[in-house]
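Missing here: one protein chain of the complex. Every other protein chain is in place.
So, chain A:
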Amino acid sequence: MSLPAHLSLILDLSPVPWTALSHSTPPLSLRAFLAQALVFLNAHLALRNENSVSVFGALPGRSVGLYPPPGRGHGHGRRQAGGEEEGSGGGDENTFHVFGQADEGLMSRVEEEVAGLEEVEEDTPPALVGALTKSLCYINRLSNPPPPLNPTNAAPAPPHARIVLFSVSQDASMAYIPFMNCIFSAQKLKVPIDVCKLDDSEVIFLHQASHLTGGAFVHIDQREALLQYLSMCFLSETETRKTLAVPTQDKVDFRAACFCHKEIVDIGYVCSVCLSIFCTPVAQCSTCHTKFSPDTLLRFGGSATNGHSNGTTA
């Protein structure tokens, strides 16, 4: 009997890209997106009784946990203005209670967070890395549960977890180093990161993330049929993926960002001690403070040829 699965969604909730997306062709508004995401969530929960889900949101400059609601018990959602029955679980009786709970809990939190947005911050990128980190911490907590109070009870088996990340904007090369660290933690935890790209901008690091962790990277062409993409590529569990052929983008751009200016570089200089990348030769590595020999600097700085790849230091 295979293990229960845990799905972790990471949503990008910054206003500016979504507005741009809803005005593009074919348009995709946040409303439609949220509806389809909820259906996807419910489908996952329906697959097995013990399946669980967690959602994290990335707002400009900060990241929040959306579901399960942090600090509050389950099932205490706000009542909808749609006039449903009053009940401890909320939602109407025609809805499967698990779905109702999840949807209600998630949407109330989303509304809360979005209502808290004060102003449009053009330049602050969404804190995707923060959301990713929180998600990984949550998964880690699930995988190593605290010992049960009654020692005779066997601890529940930790679930297989995977992360689905919805991206609507360019990735921030500022966050290269923390992002790579997240990828390595995901590798250690054996959590594949799937990436669903809704808009058309360049994302190099998300490519690398899905490639390194064994997830799928899908660029959505037909935005109205988002649900089709979700159910075809992202719904299957990790175990089942081995037998299915999941469509993913094969060609991965393995470029990296330099550590000094956070620009993406093709060819750079690598410190032989800590493997940090620089776009121009520096006298001292900023991460490990290794002093590089002046002969090497002369060679690289003074040589007329350029483009000899990856000079390593003595």
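Basically, contacts are C-beta pairs under 8 Å (C-beta built on N, C-alpha and C of every residue); 3 or more make two chains touch, one makes a residue touch a chain; residues count from 1.
The criterion applied here is as follows: contacts and distances are computed from a predicted model.
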Protein name (UniProt record) of the chain left out of view, among "Sorting nexin 2B", "Proteasome assembly chaperone 2", "BSD domain-containing protein" or "ATPase AAA-type core domain-containing protein": "BSD domain-containing protein"
For chain A, residues in touch with the removed chain: 15-16, 18-19, 26, 29-32, 34-36, 38-39, 61, 80-82, 103, 107, 110-111, 114-115, 117, 119-120, 122-125, 127, 129, 170, 172-175, 177-178, 218, 220-225, 227-229, 232-233, 245-247, 249-250, 259-260, 262-263, 286, 289, 293, 295-296, 299, 302-303, 305, 307-308, 314
